[in-house]
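The complex appears here minus one protein chain, its other protein chains still in place.
Chain nomenclature is as follows: A, B and C, assigned in order of appearance, with residue numbering initiated at 1 for each chain independently.
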């Protein structure tokens, strides 16, 4: 097993004839992902360079192909529209790669798509190694195994996975949830799934400064996953202080999202926090050994 | 039993200190309705002339009183707001008496309050005779019994009920659903409830020209309620042709809502259509006798 | 409240819906002066609420100032021809002078309120430029609908899906979603019950423009739009609407039918039922009149005088079943109105029941009026009186 995605998941690509969409469709196919078609309005009836059917609308696409999983490569102005088109057509799993989606589009989408699992936006997608890859991650760094991974960062995720794989720690599913202010899937959402997945025996969480997702994840772990070996990492502990996002936001979240508050939260949940990505494999092995 | 409303339903009134709200609260109390309080922003902490507590917000009101049923007497501009305030506070049954609510407010309300039963707007409310009356209906014309009644009209409903009562036909619940373009509860919604109500042994439907609610009700009856004695009446068969509501609306509904299309639909469902309100009791008695 | 074409197109402009360049003119001289300054091919269109302008010869072309003045005079010379709802036709008080567009294709698009789904409905067909009822008879399968989820609102995929589904010419595709977005914006921003573009023209040079505009604003939402007051003032009312308005009633609360039995009731449903009862009793109806909720003396007097002075009624059947309306107040209203009115007297048949009926009947009795018991009885009595009078 794995979460969200397995070898039978039928995937379609929105924006399949664009340069990024087309390129990454090829790479996903090469990985073994079951891509069954794509959508580009106005190019319905054509075939992609990979020989996949192109449709004008999501509705036509899923009716013809039976696809259930969507991957979005459309420009920022169209990403919210693509998500809602898919939602109204009945799609309930969507990965939005697009960077720069207006936050208000995501506010609207998040508030009006109950029951839809959205990964991202501004994320690298997810991989269930050996089964399926949806997104833009470099497939060759992954290896099938028992470690689940959740990460807010894109490129840093690859770094961490690379380290796990080199250390012989394969993965069940790796989810890049994205770093935008409003994302469809949080740490806790993923933790709930991993908690139900028999393949997953250990977890790695890659957080970042800002927001309070890590604190919430730590609280969830403390309550529901204290039996599982888990290691965390917080990126950006030497990051520049950005321009203030406004006092109001910080006050609301009840947290200024400092690295320290996140580290403390994880430690309080019994989760060690690695100082650098390269420490993660050994820390995880220690935890796994301790439980056996 | 009865539908929607019984002697235990705890009711609060929004706009309770306004002249209409206050007057009809008194009449409802006199009927025996369990009114437990009301809302008028800015008058929280006061008591009404009937000695009921007044609150600033719906949330405070239902927390303090345990009320579950709402009755709205606020001006048209505030009716949508009152419905949504109640919805967010957790109220799931609301009767909106207000006439002249902008149709766009109701479009928004109808689309965003899943699970809430709204009667109206622009309706006289409902009565479960002998138990509870919510709205502006004249209580003395009703009598407890086994006939369920659904009506799009206000004053015409009283006419029909008066006739039933004089003929010895008491009622289980009488619902005035209102005649606005967008209403919370349709004939079919009520039929579904009556179908489940053991007290209700017969039904009267008072329709009007326009729209296609009656046609849908007839189709529902044909499929689910063919065992029940039912009589219909269509008001306005000599009504003036109003200014056109636009071709588009008529085309969509698939029906111009003529009296004839409604009469035919009911007849096709085996439901006799009375020529005038005064015929309803005898027609209903005939149907009831035929089934026994 | 229905808007005229030039008003509708003004709202289109505000909402980003492309329309041909145009000028609203009140006189033939204005038309001539405008064309003088703006040479080109222009179309001059009567600004009226009634349909069928083309067939009535109220849309004409002009290529120079003199021609513009001539066609404008021709158009304004006679009112729109009468129909059942407008037995006197409709006077033409202004014109829209509009750039002519080279038509490649004509489509139809509307947004309206769908009662059954309780949602705004977007309707498209590739057959535009003709009467939509005709299209519906000839090409019913050409209509495509989308019921918009008001929680989600309008997003471009809706327009895109409709353009594909209705098989609009490919030239429409890119501009269509934004045009529907503008229509939806207008629909909500101004509280419209109908926003209709017929035809939505694809021009030979690849633009998509709204060549006509039909908009109905929800009267109940007008209080949020004081900016419409000015337009409201210039909109033509038919005779019945004018009379209703002068009597302080809603413009839809009164309508005449030419018979001899006047009616007056509280609530549209009962008012219609009262007419049905008169018909059933063999009488000819003089009018429909819904006196509304709070029927005080002034209101009752106005309604009485409206019927007496403006219909052929020989008797007035007043039918009140009190709910929100209180019987005692109506009774007081009737008594005072009959005392104060300076119009001629016709016999009243009064039926008064419902809320506070006992007190109401007492007040009437003290004034020497005896109400009847039921609606049917009242209708019968009224018909007899009308026949005997």
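Keep this in mind: a contact is a pair of C-beta atoms (placed from the backbone, for glycine too) under 8 Å apart; a residue touches a chain by one contact, two chains touch by 3 or more.
No experiment lies behind these values; they were computed from the predicted model shown.
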| item | value |
| --- | --- |
| Contact with the hidden chain (one of B:84, B:167, B:195 or B:288) | B:84 |
| Touching the absent chain when the full complex is considered, from A:134, A:156 or A:174 | A:156 |
| Chain not shown: contacting residue from A:6, A:197 or A:216 | A:216 |
| Of A:1, A:64 or A:77, the one touching the omitted chain in the full complex | A:77 |
| Residue of A:69, A:108 or A:287 touching the missing chain in the full complex | A:108 |
| Residues in chain B touching the chain absent from view | 41-42, 44, 56-59, 78, 80-82, 84-85, 87-88, 108, 111-112 |
| For chain A, residues in touch with the removed chain | 20, 24, 27, 76-77, 97, 99-108, 110-112, 124, 136-138, 141, 151-159, 162, 179, 181-182, 206, 208, 211-213, 216, 235-243, 245-249, 251-253, 275-278 |
| Hidden partner interface residues of chain C, rising order | 151-152 |
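Methods note: only the chains that are shown with their structure count from here on.
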| item | value |
| --- | --- |
| Euclidean distance of C-alpha centroids - chain B vs chain C, Å | 27 |
| Cα-centroid distance, chain A relative to chain B, in whole angstrom | 49 |
| Chain A, residues touching no fewer than two other chains | none |
| Junction residues of chain C - those touching two or more other chains | 149, 151 |
